[in-house]
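All protein chains but one are shown in place.
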Amino acid sequence: MKNEKTVDIYAKSGMMFKNACPSWRSAEKRKAMIKVGIIGATGYAGAELVRLLQGHREARIVWYGSRSYIDKKYSEVYRNMFRIVEDVCRDDDLAQLAREADVIFTATPQGFLAGLLTEEILSRTKVVDLSADYRIKDVAVYEKWYGIEHKSPQFIPEAVYGLCEINRGQITDQTRLVANPGCYTTCSILTAYPLVKEGLIDPDTLIIDAKSGTSGAGRGAKVQNLFCEVNENIKAYGVATHRHTPEIEEQLGYARGSRVTVSFTPHLVPMNRGILVTEYARLTPKPDGSLPTPEEIRAVYEKYYGNELFIRLLEEGVCPETRWVEGSNYVDINFVVDERTGRVVLMGALDNLVKGAAGQAVQNMNLLFGLPEDEGLKLAPCFP
Amino acid sequence: MKNEKTVDIYAKSGMMFKNACPSWRSAEKRKAMIKVGIIGATGYAGAELVRLLQGHREARIVWYGSRSYIDKKYSEVYRNMFRIVEDVCRDDDLAQLAREADVIFTATPQGFLAGLLTEEILSRTKVVDLSADYRIKDVAVYEKWYGIEHKSPQFIPEAVYGLCEINRGQITDQTRLVANPGCYTTCSILTAYPLVKEGLIDPDTLIIDAKSGTSGAGRGAKVQNLFCEVNENIKAYGVATHRHTPEIEEQLGYARGSRVTVSFTPHLVPMNRGILVTEYARLTPKPDGSLPTPEEIRAVYEKYYGNELFIRLLEEGVCPETRWVEGSNYVDINFVVDERTGRVVLMGALDNLVKGAAGQAVQNMNLLFGLPEDEGLKLAPCFP
Amino acid sequence: MKNEKTVDIYAKSGMMFKNACPSWRSAEKRKAMIKVGIIGATGYAGAELVRLLQGHREARIVWYGSRSYIDKKYSEVYRNMFRIVEDVCRDDDLAQLAREADVIFTATPQGFLAGLLTEEILSRTKVVDLSADYRIKDVAVYEKWYGIEHKSPQFIPEAVYGLCEINRGQITDQTRLVANPGCYTTCSILTAYPLVKEGLIDPDTLIIDAKSGTSGAGRGAKVQNLFCEVNENIKAYGVATHRHTPEIEEQLGYARGSRVTVSFTPHLVPMNRGILVTEYARLTPKPDGSLPTPEEIRAVYEKYYGNELFIRLLEEGVCPETRWVEGSNYVDINFVVDERTGRVVLMGALDNLVKGAAGQAVQNMNLLFGLPEDEGLKLAPCFP
Partner (left out) sequence: MKNEKTVDIYAKSGMMFKNACPSWRSAEKRKAMIKVGIIGATGYAGAELVRLLQGHREARIVWYGSRSYIDKKYSEVYRNMFRIVEDVCRDDDLAQLAREADVIFTATPQGFLAGLLTEEILSRTKVVDLSADYRIKDVAVYEKWYGIEHKSPQFIPEAVYGLCEINRGQITDQTRLVANPGCYTTCSILTAYPLVKEGLIDPDTLIIDAKSGTSGAGRGAKVQNLFCEVNENIKAYGVATHRHTPEIEEQLGYARGSRVTVSFTPHLVPMNRGILVTEYARLTPKPDGSLPTPEEIRAVYEKYYGNELFIRLLEEGVCPETRWVEGSNYVDINFVVDERTGRVVLMGALDNLVKGAAGQAVQNMNLLFGLPEDEGLKLAPCFP
């Protein structure tokens, strides 16, 4: 049913000027909108949340949290938002924010939220955590890979792992805490999930070679992320030790029904945005000893993703490329069967700041509040 | 009054899926929308038109013209549009297109439209020409700088130079032909216009040093535009001979009220999008011999651009940067008075594919059809 | 007055001016130098040969072959060579060139040399072929992967595969034809060779995920290699079908002593130069069931590469990066043992135009003429 309110909502749509020109919305409308607080609004993922939420018709940002820039106008830090966002940055006061916001996005370093989260906060507001604090169910695994003590493990059980296409059913208006998946993780899992789930590949042979643009490294002032250090270079890092590994293993383990161990190697690429994963796995022979055919593999992907709005299974022979998803919430996926080796090569591409962070966070928010899942996310990829 | 039709329009807003999911719009709605044809839809400017029009609530593309890719699916050429645009590319049949479309965008090489345009076409449809064919009123100047004969000079007088912020009043539902300004030109003129108009600078001392991203060079397969030739390089080109020079001079001449001669030098920068102009001019002393103050200059800019949606006069001391306008229809402008030299340095930045091409073309279309000027253009700049 | 010392200084000069100022060398000296002809001198690999040979004290270029630029000054095509190279480009007359040159480098498309090579040519001059024509011993394999008929298979048996660090002993003054290895191949093989040779890994589990800068795609004018298409993008290509695969398999097969089948996936990275390979393989358990230790693996690398001038086994924990080898003939190699998965991750980096093409070709020339192997190749990597 489209009632007066709905009409109003859509009437004020579009990508921007909403906050800049509050008069565009009636007082009642603004009152009715979801009030969003962002902690870490001046990091790259936080800034992408700000950008995406300009185009969201049911949410408005009430708190631009940034410890580094308290009292500074947000648009002085991100000048693309000049004349669009008029607010100033505020401190990271989670307790106060819980009183003012319907949902809080925490785009913060590991351990930050775990150190501050309380029952009272969760009783007042929903939290979508873009850090890793509640992604891993086994706290010992978290503490081992992250090298820090988890300060509030009591909330881990209730946290839903917000990989929407897989766990959509668990993210409802009853959910209080969503652990938004990592960028590498989202791409790695979605690319392999149907084949693991259906047993077409042997997950213990799974090798994930991932490549990321530099925005994934954050906006911290580090020599290693200077232009001249990244440009004209490619390197692997965190080999055999990257923290997204256990997250991938846990989720693929659920798909398989038993523990999975994978090789995961991230690489830094001289570009701003984008993640590409190239995954290798041995195909599971069928009872007659033959390997699954490309058609059978495609059918499995279609079974799981055929109706997904944000997953595009590409046409045969087309390799995913990060440029084709830039700025959007899409994941592009395809595969090649290599009969010579008995392996299948899976490929997936997404924008690490959108589907790999802020876009998926908004998608989770939409689920939490019963909105259309694509609200604020109908973004055509921008090329070149 | 918000009638049923308006509601419908807005209800289907957003950036995409419109063409992909035609069922989202009722048959009546689709019928009522402006039918758009694009000639040159697979060039970079044409592709940006396609992207922008996905988010336009009153227009739908009925013709994806591309001589190079006839009968090929558009989304096979621009794979970002996979699952968004289902159409195939069609030939450049301007006459037939005039029967099917309410407005035609020609994103074509110089001379193309001039060679095909007829009274019959203009009697059936409106044309927004992204080439230079109708930008220059003096056909001799056109022929000298472009080195080709103009095949239909009879249409030059009626063509309106579509620099919206300056010529908005001339672009109405009576207009048949809009000459969409060049990318360098838009940036160069808008940056200097108020100061020339008000006589604050001596236009004959105006020097425009312009820098452009590589998408401005088009999608033609040329060695000079290969990645390895452009990357890690900057160069000037077309020094003292670039074809945007007379276009700038003509328009600034109108502002001044007499002929203007400028130096214009374009440079190629290793980035995809963006134009930055740095302009130098001698300040005109006031009657008392003193120079205009920064406050006075700012006031003049405010007078002309204070209410402009797409022109952002930056805060004092902030230099325009292309990254802050990328993907949007904004022009960011600022200036520095250099008392030592008696000159003012003007700076302007825009996205060459948006405000410098497709965005401005859509802005012109909106004016032609009496729509809100920002329809389909409420785009927050995307960074990083 | 040119005294002994002055002469000496210039005679032993560094990187350039040699050809530009021939008078710097005495007539006798120039006469005694190796006369080099290059076919394909205006491709990227050919141009790198030109650059490197400027600094070679025993060789001078007598023929800049370039069918596309016949009679054009070489320095008009590669303006970095202005005032350094005065010669004009000449046609691809292999027969005439064989009379004028002591050695010919062919940096040409696949099939070119195979179509022209004759006994007479080889009786007059040595040939270092940078194409794939004589790399693969089994002509059927060549014809299958390259999709063309091999026109002179009779020369395949005598061709030496010029991977200097492995086959150095076979490249002597008696050798007439050297098949210079491919760029991906050189990096892939050298990175894995000692472990395959010594049986520390199971080569049939070997997965090579390779990333290359764009100069590897050549200087042909193709849309897919335009700046805007490559910049801000990463993609895989030639998945399961890339032609360097059989070359890698053949050479690693020799090391192992039996056939090897590998997965090889190349990727295109937005940078000019550099190849990085990330290789995954299962470690072969020792008789007691334990895996080889990092120390044992390192010892094997040291055994093979400890005295190699151009292979740098990095310190523990340091990952190879392309920036650290750019412009040089180095291959940087390292590895990480992943006990969780029982796999080892091998990494290798080189400059695709130097060690991956022209540098190795010069290294082969040095071996062919009994010169110090590093003559003309003592190049410190250039960063940033």
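Per-chain residue numbering starts at 1, and chain names A, B and C are given in the order in which the chains are listed.
Operating definition for what follows: a contact is a pair of C-beta atoms (placed from the backbone, for glycine too) under 8 Å apart; a residue touches a chain by one contact, two chains touch by 3 or more.
What you see is a predicted model; the values in this text were computed from it and never measured.
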Next on the checklist: Going by the contact rule already stated, which one of B:K211, B:H244 or B:K355 would touch the omitted chain in the full complex?
Outcome noted: B:K211
Checklist outcome for this item: Contact with the hidden chain, among B:M81, B:V269, B:V354 or B:L368, goes to B:V269
Checklist entry - With respect to the chain omitted from the figure, which of A:E232, A:D332 or A:E373 is a touching residue? => result A:E232
Checklist outcome for this item: Note that subunit A touches the absent chain at residues 44, 214-215, 219, 221-223, 225-232, 270-272
Checklist outcome for this item: Per the touch rule stated above, subunit C touches the missing chain via residues 8-9, 11-17, 44, 47, 51, 54-55, 57, 78-84, 215, 232, 272-273, 309, 312, 314-315, 318, 321, 323-328, 332, 372, 374-376, 378-384
Checklist outcome for this item: Per the touch rule stated above, subunit B touches the missing chain via residues 207, 209, 211, 213, 228-229, 231-237, 239-240, 261-263, 265, 267, 269-274, 276, 278, 280, 319-323, 326, 336-338, 340-341, 343, 345, 347, 349, 384
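We take it that only the chains that are shown with their structure count from here on.
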Next on the checklist: Quick check for you: compute each chain's CA centroid and the global CA centroid, then name the chain with the smallest gap between them.
Outcome noted: A
Item to check | Classification of the subunit A:subunit C interface as same or different, half of numbers criterion | outcome: same
Checklist entry - Could you state the distance in Å from the CA-based centre of subunit B to that of subunit C? => result 47
Item to check | Mean-CA-position distance for subunit C and subunit A (Å) | outcome: 41
Next on the checklist: Can you list every residue of subunit B that touches 2 or more other chains, as numbers and ranges?
Outcome noted: 44, 215, 232, 272
